[in-house]
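With one protein chain removed, the remaining protein chains of the complex are shown where they sit.
And now, chain A:
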Amino acid sequence: MSEWLERHVPKVVLAPSFVAILFFVYGFIAWTAWVSLTRSRLMPKYDIEGFIQYERLFAAPRWDTAMNNLFIFGTLFIVISMILGLLLAILLDQKIRTEGVIRTIYLYPMALSMIVTGTAWKWILNPGLGIEAMVRGWGYEDFKFDWLVNSDLAIYTVVIAGVWQSSGFVMALFLAGLRSVDGEIIKAAQVDGIPTWRIYSAIIIPSMAPIFLSAFIVLSHLAIKSFDLVIALTGGGPGYATDLPATYMYAMAFSRGDIGQAASSAMIMMAVVFAIVVPYLYSELRAAKND
């Protein structure tokens, strides 16, 4: 008995976590998938009816807005964060004496809760008292910056706050990448008199392709899961102009009492995440095996 235990103790130790993940991740995904195929409203039902929830979802203007917003927000958030992050990393890579301090400043927003970030930017972007009022106070009486309360532009305020929060992190990723490029090659290029910008554009940046991919994965993951930032900054409003899939799902689940819609929208979110993450993870795991 004790010998058996000795031999199987690693499995016994891993078992509770494994069972928990199996049940609370995969079991729950299965549950949500199942319910997304039923007519569940306030209470879950378990008779499968086909894809009616998805048909309802794709016919709902609010979901349409949410997906459009995800596209606008996701694209801008990822592109701007990457460009800004890369720029900052290159600037910081020039043997800056105060690099440590500056890096700390660029990265601290990542330690904040999205609710805090949203609260801060909600105040800064408040038309009556924030930036708009400030610039008007300088004498530019016609200055207008009311994106936060403008249904067509409010989604861009989410981009502003999101980029502020995450670009420092992208900078840290790129900086680590820049530092890992082989110094000998750069030295050789410098000896040959190749200008610095060419060294970056032709040697360093192309060699960082894996980091671009990592940054893209992390940022797109953040974008799809964005929930708290929208809640704190705009509350999904004006109306539902800044709804994202995550806020749509939450509204259906907890305030509209429409479990079928909540489940089907959650499944779509997961499909989007997996379409991006699974190929990446798969290649990572394979690479790890080959090491």
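To be clear about the criterion, a residue touches a chain if its C-beta (ideal position, glycine included) is under 8 Å from a C-beta of that chain, and two chains touch if they have at least 3 such contacts; residues count from 1.
Note that contacts and distances are computed from a predicted model.
> Under which of the names "Sugar ABC transporter permease", "Lipopolysaccharide export system ATP-binding protein LptB", "TIGR03545 family protein" or "TIGR03546 family protein" is the non-displayed chain listed in UniProt?
The chain we cannot see is recorded in UniProt as "Sugar ABC transporter permease".
> In the complete assembly, which of A:L37, A:L178, A:I205 or A:M249 touches the absent chain?
The missing chain is touched by A:M249.
> If I consider the whole complex, including the chain that's not displayed, which of A:W63, A:F77 or A:Y106 touches that chain?
Final answer for the missing-chain contact: A:Y106.
> With the missing chain put back, which residues of chain A would touch it? List them for me.
6, 9-11, 13-14, 16-18, 20-22, 24-29, 31-32, 35, 44, 88, 91-92, 94, 96, 102, 104-117, 119-124, 129-131, 133-134, 137, 164, 168-169, 172-173, 176-177, 210-211, 214-215, 217-218, 221, 224-225, 227-228, 231-232, 235, 245-246, 249-250, 253-254, 259, 262-263, 265-267, 269-270, 273-274, 277-278, 281, 284-285, 287, 289
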